[in-house]
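Attaching a single structure in structure tokens format; questions to follow.
Note that this complex is displayed minus one protein chain, with the remaining chains in position.
After this line comes subunit A, so read on.
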């Protein structure tokens, strides 16, 4: 590990900081809701930690009994990505449900407005009967 050049460490640190600044900018501009930014900030912090702490990955790998340290990165990254994708699917389903409810309400309201604007256009059978009684 002593032979690892300092350049790549600098690159990864700078890259992570830029990423974090980008996330922060999205939040400030209101393009990313805080609850979704949380996971990205955590990711950035983890990246920063491992950029600075050079032997960290090897040490954790040894601790967990992982023979080839980079495979630990893939395992962790893929697991995190899958979790986040499931989360997004849940959010998406919720949104779709909300859209359905809203569409129903809007259609009903459109009907109400139209009925108020043109009261004599169409008299439902139910109304006719209630007028008689």
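Just a few scattered comments:
In the analysis below, contacts are C-beta pairs under 8 Å (C-beta built on N, C-alpha and C of every residue); 3 or more make two chains touch, one makes a residue touch a chain; residues count from 1.
Assume contacts and distances are computed from a predicted model.
For the chain that is left out, the UniProt protein name among "RNA polymerase sigma factor, sigma-70 family", "Multiple sugar transport system substrate-binding protein", "Glycosyltransferase family 2 protein" or "ABC transporter permease" is "Glycosyltransferase family 2 protein". Looking at A:33, A:87 or A:104, the residue that reaches the missing chain in the full complex is A:104.
Seen from subunit A, the chain kept out of the figure touches residues 99-100, 103-104, 106-108, 110-111, 122, 124-126, 129.
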